[in-house]
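Only one protein chain is missing; all other protein chains are in place.
Should a chain be cited, it is by its letter among A, B and C, assigned in written order, with residues numbered from 1 in that chain.
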Amino acid sequence: MADEEDEVETVFIMATVKINGKEITVEDGTLILDAARQAGFEIPTFCYQARLSGLGSCRMCLVEIAGQKKLQPSCVTPVLHGMDVFTENETVKSARASMLEFLLANHPLDCPTCDKGGECELQNFVFKSGPRQSGFSEWKRRFHDKDKILSPVIVKNHNRCIHCERCVRICDEVVGAKALGGIGRGVMIQSTGFMDDRLDCDHCGNCIEVCPVGSFMSLPYRYKARPWDLKEVDTVCPYCATGCQITIGIRNGEVVRVKSRINTGINKETLCARGRFGYHFIQSRDRITKPMVKKDGKLAECSWDEALSVIKQMFGSGRRTAGIASARYTNEELFVFQKLVREVFKTNNIDLDSRFANKWVTSAMIDACSLAAGGIPIFDALKADLIFIIGSAVSDENPVTDYLIRTAASDRRKTLIIAHPRRMKLDSSSAISLRYKPGTEGEVIKGIADFIENGGESTSDINAAAARFKNASNITMFLGAEILRLANGVDVLTGIAALKALLKRSGKNIKCLPLFDRCNQRGARAMGIHPLFLPGLKKVKEDGMDCGEMLDAAKKGEIDSLYVLGEDIVSMHPDARFAREALSNIKFKVVQDTFLTETAKIADVILPGASYAEKDGTFTNQEGRVQRLRKVISPVGDSKDDLDILCSIGGFAYKSAREVFEKIKKEVAGYKDISFEELDGNGAIVTGHGRQSLSLKGTVPLLSGSDNSGQQSIKEDKEYPFLLITGNHLFHSGRLSQRADILMQLLPEPFVEISEDDARESGIVDGEKVVVKGNGYEAAMKLRIAKGSQKGVAFVPENFDSVSVNMFYKKGEGIPRVKIVKLP
Amino acid sequence: MSANSGIVDILKKVFFIDLIKGLSLTFKYNVSKTITIRYPDEEKWIPYQRFRGLHTLNRDSQGRELCVACELCSKACPTKCITVIPMEDNTGIGITDRVAQVYEINLVRCMFCGLCEDACPTTAVRMGREYELACFSLDCAKADKHRLLAPIEIPAEFEGGYVVKAKLERNKEGIRVRPDLTKKKRWW
Amino acid sequence: MELIFFYIFAIVALASAIAVISIRNPVHSAIFLMVCFLQVAALFVLLRSPFLAAVQIFVYVGAVMVLFLFAVLILDLGRERFGEYLHHQSPIAIIVVVGLIFVIGLGLARGKLDAPLGKYTEAELVKNIEVTGELLYTKYVFPFEVISLLLLVAMVGAIVLVMKERK
Partner (left out) sequence: MDINTLIEVALITVKVILVSSILFALPIPLTWIERKVAGHIQLRLGPFRVGWHGILQPIADMIKLMFKEDIIPDKADKWLFKLAPIISLVPIFLTFATVPVGDKITVLGREITLYISDMNVGILYILAVAGIGVYGLIFGGWASNSKYALLGSMRSSAQMISYELALSFAAIGVVMVSNSLSLVDIVNSQKVSTWNICYQPLGFIIFIIAGLAEINRIPFDLSEDEGTLAAGYHVEYSSMRFSFFMLAEYVAMVLMSVLAVILFFGGWSGHAILPPIVWFLIKVSAFIYFFMWVRFTFPRYRYDQLMTIGWKILLPLSLVNILITGLFVI
């Protein structure tokens, strides 16, 4: 909808300053340091970090300003018109050298054993501008002998700290975890959690990333390599649709670390725990490394030729075939996959297993978020003065988006409204947190719309939020993927579309961004992985079946062959029993995946594919930003690049992802201006596909009740008091992350989260072992209490094979009800 | 003078003075003592302490490994023949909790320049005086941590620059020349 | 006994002489020529002239043939070259050879080729160096000097030729 909006005109007051004799005109209020960088002069600094609040503690950035006797810290001093600044003269240089000498007075010289050695900012600055000799002969400050292991991923060495406090600030201001603080005074400050504990830690490792020295270190990477050993490749994180740029470092073919880079990608220097520490699945021992074919009811390893010939022989074509893909695959692979399904298998039965959504809901989502109209950079979206999030526990689902929103919302001129049953970390930044029962999203939207249209007393939270809507002029809505899973999702999305229209009528700028939980969900739709749309979201002539319909048909015996690209239907589809039964009914199932998932176990042919670190390609994140994936290592064992596999099955002649991308550029309008080679850290935003609205309303069942799923589960039920919502946890994403050892250390087993009130009523305390029962399935897990969550709602992460949450679901019943019983 | 020296020259030629000089010199050599060291049968040359032979990994006085696996040696190595893979160890075998999991020198590529020694911050790597590195299989071309940490035959304090009595030993692993450091003599 | 040796030497000498002219490879020819010379030397020994035998070996085998070979090696004569020179001469050569054989046969038949033995006894012949020396410097002094002079002239001529070429 980018073109529907008028660009907000901002008038900047400019200031002209002289830096080292070079004149430069910058926005008034720019820091001297930024101005100098723009002018091309590098000023060393430890404590300055662009998105963090200014501190000015390290004194490395001291500059001389003409007319001022003392040197000034450039990272906290804004420019004034006519300033004459010197950053390279002798006074400044000697001040820098002295500062470094001071820092080294207490910094231990254990660089040989420090993981940071080789990429340490202190080391670099000392080499560049440090004193060559020190006048200090006193004992160095020493807190402890052994490094402190603060968490399964973070190691701390207080001795090395230089008090830049970047860690404290990033934890507080960006991550919002507030796990770190300065303990002690003066030179004895230790930046750590209370009593060296990290209760609220997100384990995101951003403190490690920003630490200029080796005070914070990554435990999984500890003593694995030195920076110069690593071959580092920039690629994209595969865990959620935020699309963080990551840099994978390998040593001798082994992935040893993932890091972010300062000022690269939308995530800049931040990552979440799963992005930073979730790389162990790449070279997991459980990877499938050889193709397998079912012989006499058992899967047996075989050669590629054999597997492919079996597929060619057995796979049918026409309406009785189907293809289901995962949104974790690259645009190129998905494009070739839809080509395979549509052109070779000759069917439109192609879908993502978006777990709970039918094709009408997903197309309504495409419509509501105007995915066809091109991408909206998140930074543009966050300029709005009202940010509204609905249907996503964004702190858990898209942690880095959470950081971005938090940073934006710290601006007091902005309002953040979050509507979700669960409490989340971002609530602390929000003006209003709307709680509702799952399934009643439509009512929330309706309430807001009603208030805006009809007015009324702003007594309830909804009305208060609506009042904010009324006052705002630029509004950004984030629509979570949970809406897709609702039985009445079409209603909700229609309601949102109506709200948008309403707001627009009142002269407001509306931007609408989806919050997806799979890295390439948006790209997959654009590549035509949808029963209704061809690549470029062009309507197909003959509608295909969506995932649910396919399974229905399979149950009836109407599907003969199914090709599953990396999706675990049995584990993810609501109603696991039904999914298993339906799949077993299909005569010939091909699963292409990296792990032996529940679905793969019942397949007839398994093809070992590649993980994200083993292939080239592009992902399109939720904003519509196309980013490059780069191959880091060769596919493990006998597994192959997925693109190669798909091409050899379909007989396509694409040799590389680049060639496929060229084809995509021709077929998908939004990608036509993107150059595959020139995709850098910032990616490229897709443009519109040539139409703004899909106008499917005529064919979509519109109102609740007409949906075949019904709303009966919303009704109160004394026996099963809790409505169960499922989703990703902060440390997990789908079923993939449980293959990553470190993430399993962070959260090894599922838990059930209920509100404080519910806990008090049932007399269960935090951490107690309980049994969750429902739909004839029960599972034991720990209880967690979330203060401020909606009463009568329970949350279980869906990421564990040990507790298959989709067993609680029953086909066609929408949100399940469960009861929670204390374990005797 | 020129006439004089001319005559002398002719006389020298006639009486083969130069040839006789040469012959007498070689005869002197013939009867003098040889400078050959009877290596490996009876004697062995123990080089000076500054010699750059097979590397050793050293321990501190308490027997802990000095190597902290900082990889500076492998960084400094011009032939890139040193492989170091660090690991964490809390059992106290090293002076820090960072010790080498793998410390391997590819002796085929090593040119014994000693830059690793210079780069080592803990004086863990020292070039020793072991120079008998030939063997029957390529296995020994790689010196692993175990081999480098093994106690060396010639103590570091031994001054060197001597020829000592030695014994040639043959066994399955190969040939070794075992020196007897008590019986030493200067080479010349 | 002596006769046996004589025939052995004679036959080998003849055979090798024939080989010299019939073999195309000049180096092999040279070898056979050398063999021939050696047999002749052996015949001298049978004739109680060890001095002549030694001189035969010394001069012909040791020096002349080496120079011969030298030339052959340096010039690298092709194997077929010799054949070419004989093209037009063969009829004449055959006539001459036949004539020669006839003359020698005639001489042998008539007993005209019987060389008389000298006045020296067997014991004196063993010391033939003195005898040879004495004869050379008394009876045959003139021919000796003439030959010396001729050789000198030849030598001087050769040197002059070489000197000319150098300029």
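As a working rule, contacts are C-beta pairs under 8 Å (C-beta built on N, C-alpha and C of every residue); 3 or more make two chains touch, one makes a residue touch a chain.
Everything numeric in this text was worked out from a predicted model, so none of it was measured.
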Chains on display which the left-out chain touches in the complete complex: B, C
Contact residue for the chain not shown (choose from C:V98, C:I129, C:I147 or C:L161): C:I129
Option from B:T26, B:S61 or B:T182 whose C-beta touches the chain left out: B:T26
In subunit B, positions touching the absent partner: 19, 22-23, 25-27, 29-32, 34-36, 38, 41
Touching residues (missing chain, whole complex) on subunit C: 25, 27-28, 31, 34, 50-51, 53-55, 57-58, 61-63, 65-67, 69-70, 73-74, 126-127, 129
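The definition used in the following text is that only the chains that are shown with their structure count from here on.
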Centroid distance [mean C-alpha coordinates] between subunit C and subunit A, Å: 112
Separation of mean Cα positions, subunit C and subunit B [Å, integer]: 71
Averaged-CA centre spacing for the pair subunit B and subunit A, given as whole angstrom: 59
Subunit A residues touching subunit B - in the complex, by the definition given at the top: 110-113, 117, 146-147, 222-226, 228-229
Residues of subunit B touching subunit A in the complex: 68-72, 75, 85-88, 90, 96-98, 121-122
